[in-house]
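On to chain A.
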Amino acid sequence: MDMTGLPILSAIVFGPLIGALVIAFLPRQETQLIRWVALIVSLLVWGLSILLALGFQSGAGDFQLEEKAAWIPAFGINYHLGIDGISLVLVLLTTTLTWISILASFKPITDRVKEYMISFLILEVGMLGVFLALDLFLFYIFWEIVLVPMYLIIGIWGGPNRIYATLKFVLYTLVGSLLMLVAILATAFSFQAAQGTWDGAFDYLTLRTFGFDGTLQLLAFLAFFLAFAIKVPMWPFHTWLPDAHVEAPTAGSVILAGVMLKLGGYGLIRFAVPLFPQAAADLAGIMIVLSLIAIIYGAIVAMVQPDLKKLVAYSSVSHMGFVTLGIFIFQQQGLQGAILQMVNHGVITGALFLCVGVIYDRTHDRTIAKMGGLAGRTPVYAMLFGFFMLASLGLPGLSGFVGEFLVFLGTFVYSPIAAGIAAIVMIIGAAYLMWMYQRVVFGELSDFLKSLGHHLTDINRIELVTLTPLVALTLLLGLFPGLILDLVSAPVGQILASVGHGAGVALGR
Partner candidate 1 sequence: MPVEQLSVLLLLAIPLGGFGVTALIGRRLGTRAWMVAVPAIVITWVIAMGLVYQTLFAHAFPVAGLHFSLYEWIPAGDFRVEVNFAVDALTAVMLIVVCSVGMLVHVYSIGYMAHDPGRWRFFAYLNFFMFSMLLLVLADNFLLLFVAWELVGLSSYLLIGFWYRRRTAALAAKKAFIVNRVGDLGFSLGIMAIWTVVGTLNFPEVFAKLPELYESGAIPPWQMTGIALLLFCGAMGKSAQFPLHVWLPDAMEGPTPVSALIHAATMVNAGVYLVARSSNIFALVPGAMVVVAAIGIFTAILAASIAFTQTDIKRVLAYSTLSQLGYMFAALGVGAYVAAIFHLVAHGFFKGLLFLDSGSVIHAVHEEQDMNRMGGLARKIPITHWTMLIGSLAISGIPPLAGFFSKDEILAESFKNGFLWVWAIGVVVALMTAFYMFRLMGKTFYGPSHVDPAVEPKIHESPPSMTVPLILLAVPSIGIGAALGLPFGSGLISQWLSPVFEHAEELMGRHPQAFELLGIDGGLILVSVAVSVLGVVGAWYLFGFFNLHPREALVRTWTERVRPLYVGSYNKWYFDELYDLLFVRIGGLFAAALWWFDRAVIDGTVNGVAALTQGAGREIRHIQTGRVQNYALGIAAGLIVMAVGFLVVVSR
Partner candidate 2 sequence: MALPSTVPYLNIPWDDLVFLALAGVLLGGALLVVLGRDIIRSGLWMILSFAALAGIYALLGAPLVAAAQVLVYIGAISVLILFAIMLTQSKAAPSKLVFHHQAWAAAVAAVFLGLILIVVVVATGWQVVPEGPVAAATQRIAQLLFGEYVLPFEVVSVLLLAAVIGGVFLAKREEDETEDVGVDLSNPPAVPPLPITPPALATGIGSSMSRPAEEP
Partner candidate 3 sequence: MSHSLDAYLILSALLFAIGTFGFLARRNAIAMLMSIELMLNAVNLAIVAFGAFVPGLAENGAVIALFVMAVAAGEATVGLAIVIAIYRNRRTPLVDEYSSMRE
């Protein structure tokens, strides 16, 4: 399929914006119409992204379907989009989770539907933009755009302590990203100073071959790293995450865990490492230690969480630790695994949040201690929940396994001891997830749940429609991880080459 003539990337990025505008002009009391418009728009964007995937030249290393137009020529800032395998998989993840989230919001969100849907679609614009921007300035803009709708989504439609959570989320993220802005400008200027021209000073493709000098590289890397590490979130920058998750509405949590955390991982892979390879390599040891701490620490703390969402949030800290670990070992399998892990985590944790949302909708509670015996009352739900619980603990055959294993493998090549430490999470992960599952799903129906009477219904049709695609994806990616690994293999090779670690690192050969 030839799509070179169409600005398909722009269409994907700004499609949701058009949807948001359409909704803006709909009367607010037409909530049903607004919901459907939002869903249809997100489905259309999803369709476009699938078309994009079909037309994508797999295996090619560099960016495709680039769109470039001068924007602020005085500083060489361009509107520049492009896609490679890494972007593609994350774009697909985003478009998929967005429509699922919108659909999942049909029932729970009844207040200010219009604003909600607009926020969601703008959120999608920002996220897609981040994944597709090849101009640092443009990237930064998309990066910040993401903040606002999420701030509103948590703050308006969130739980009782939502204001604290949302302000914490935004301020924390801002601290990082504003420093990143300084770094972006500093690198651009450093380029300009060396080259005497602003042309390309913000252009990713130009900058990644530029090679910044040592001190700037270190400082800029740290600034970028801080922004991304907060977003990922890496230990010890993670404490906003449990608060945000607990307070966010279900769909907000889905997107937060499913896509927003990936923005950080993507940023590290796309920008922090290739632009500042020397600094990245110098600091890799620290990053690896932080990742290992995150992996183990997140899992251990998850164990004692009384709240379902907090538990899943800490599990995210742990799982995202794999992503950063995979990135900073600079090793083919590890990095490919990290990317795969991002997708898997997006799908699985997104699904887990949906599952928690299902309980919450019925009980308006998420306290694990109050649950129990759901298997008897809501068998289908228990099955789906169990499925994702197993996927989350990395059961082979489901998608969580391959990514984790590849990261372990890469880490093992780097340092068997590090791999050994990381792999402890296999036990702790199983422990906290299964303990949670046992307390919620097994046993006799708890008194609290009994008191709900007939309100405690099994999963309904909408929820089934939202979860089924995720089941399918979990299975598909578990059985055919090559779908993603093949896409990202070439770009990963390139990134590793930039750090000076080529492919083919298996020891002894």
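Selection rule, in plain terms: all candidates are chains of the complex that A comes from, given by their letters.
Quick note on the criterion: a contact is a pair of C-beta atoms (placed from the backbone, for glycine too) under 8 Å apart; a residue touches a chain by one contact, two chains touch by 3 or more; residues count from 1.
Values in this document were obtained by computation on a predicted structure and should not be read as measured data.
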item	value
Touching candidate for chain A, same complex, options 1, 2 or 3	1
In the complex with candidate 1, residue positions of chain A that touch it	168, 171-172, 236, 238-240, 297, 300-301, 303-305, 332-333, 336-337, 373, 375-376, 390, 395-397, 401-402, 405-406, 408-409, 412-413, 416, 419-420, 423-424, 426-427, 430-431, 434-435, 438, 441-444, 479-482, 485-486, 489, 493, 503-509
